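Right, chain A next:
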Amino acid sequence: MKKTMTLFMALALMVSVLTGCGAKDTGGSGKESDTIKIGLNYELSGNVATYGQSSVAGIELAIDEVNKDGGVLGKQIELIKVDNKSDSAEAANVSTRLATRDKVVAILGPATSGNTKGATPPAMQNKVPLISSSATDDDVTVDSNGKVREYIFKTCFNDSFQGVTMANFAFNDLKLKNAAILFDNTSDYAKGLMNSFKKTYPSLGGKILVEETYQAKETDFKAVLTKIKSTNPEVIYIPGYYEEVGLIVKQARELGIEVPVLGGDGYDSPKLLEIANKDSLHDVYYTNHYSPMDTAPEVVAFKEAFLAKNGKDADAFNALGYDLAKFLVDAIDRAGEANSEKIKDALASTKDFKGVTGSLSIDENHNPVKAVTILELVDGEPKFLKKLEP
Partner candidate 1 sequence: MKILNKKNILSILAILIVYAIVELLTHLGVIDSYIQLNLILIGINIILAVSLNLITGFTGQFSLGHAAFMSIGAYTSGIVTAKLGLPFIVGIIAAAVVASIAGIIIGIPTLRLRGDYLAIATLGFGEIVKIIAINNDYIGGAVGLNDIPQYTNWTWTYFLVVLTVFIIYNFIKSYHGRACIAIREDEIAAEAMGVNTTYYKILVFTIGAFFAGIAGALYANYFSFIKPDSFGFMKSVDILVIVVFGGLGSISGSIIGAIALSLISVFLQNIPELRMVIYAVILFLIMVYRPQGIMGNVELKLFNKKGGLNGYAGSK
Partner candidate 2 sequence: MDMLVVNNLYKSFGGVKAVSDINMTIDEGEIVGIIGPNGAGKTTFFNLLTGIYNPSSGDIVYKLKEEVSAKSFKPFKMTKYGVARTFQNIRLFKDMTVLENVLIGYHNNFKYGILSSIFHLSSYFKNEKKGNEEVTQLLKIFDLYDKKDTLSKNLPYGEQRKLEIARALASKPKLLLLDEPAAGMNANETKELTKLINWIRKEFDLTIILIEHDMSLVMDICEKLFVFDYGRLIAQGNPESIQKNPKVIKAYLGGE
């Protein structure tokens, strides 16, 4: 008896609290409101808070600029920033809240593939477009039956794309036949890149000598590096993020491993140079969306504006976040109405959107078609090497 009463009371309390706070939120969100609401579902706390916060910094810069220029469709954009705690269930919770309570027209985020997958089902059910600028995993936008997820988009490469590109580059351009792999096995991103490299490289005729792993937040990589060194590879593929890669490259050079190091867009951060220092960063090649050293006016303008606003140089997450916001605004503009359904259609039909990180079109799988740039680090500075059109 008492347990049911407890349950009952608890439920009553719950419902009243939740509906209560909902009622407040829905106040100004009628169709005729003078702002357009965009939800941000990001990792603002928890173990990947860096990526979430960096993406949001880029988004906020872009939206500031848009609002200063008069907004879109004559309305200002209002960002509703909610934290998903770096947890996929919480990301689902936030998605639902943004869609049903805050009545946003679109959701940006989350930063990682896992949390984006968590955020996906509510976005699909509530028919609100959700776009991530860094959820690189292939099945973010396509389900296991190969069917595209109607409301989900991404503006970054698929993991497989970068891995394939690097495998080709290593084999054909650098002409190196024996590779070692070292990847972050707790990161879906690194694992994705690694898998496609592992598939492509041998098919070209290369040989993978050894495959080793590390874990995010580790700081000592000498044991695996020594192991790799003993197999005498000609090149090492290290997909991962700059925090660890910086340390890995530095420690590899200390151990006397001087062979080229290859990686992906996780390398793109001014921190890489700070952590690894100049002397270690030679013969490092990575795939990226753009060259931060690009002198194109929009790149320069973005970098200056970001530095002015945030007091530090932009990294890949910042740039991708910035482009993501501009990309959505562009779609809202083309949709002609702040309506989720129309925005979704506009997003799906994006052609040659020009952003800081290059121009992109959305393909039938809701993935971007965009050029990949290969950069080489020379004395720690990224140098443009080549650009591969898709």
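Keep in mind that, in the parts below, contacts are C-beta pairs under 8 Å (C-beta built on N, C-alpha and C of every residue); 3 or more make two chains touch, one makes a residue touch a chain; residues count from 1.
Selection rule, in plain terms: all candidates are chains of the complex that A comes from, given by their letters.
Worth saying up front: this structure is predicted, and the values here are computed from it rather than measured.
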item: Complex member touching chain A, one of 1 or 2; value: 1
item: Candidate 1 contact footprint on chain A (complex, rising order); value: 1-8, 10-11, 13-15, 17-19, 21-22, 44-47, 81-83, 85, 87-90, 92-94, 96-97, 99-101, 113-114, 117-118, 120-122, 125-126, 137, 139, 143-144, 185-188, 191-192
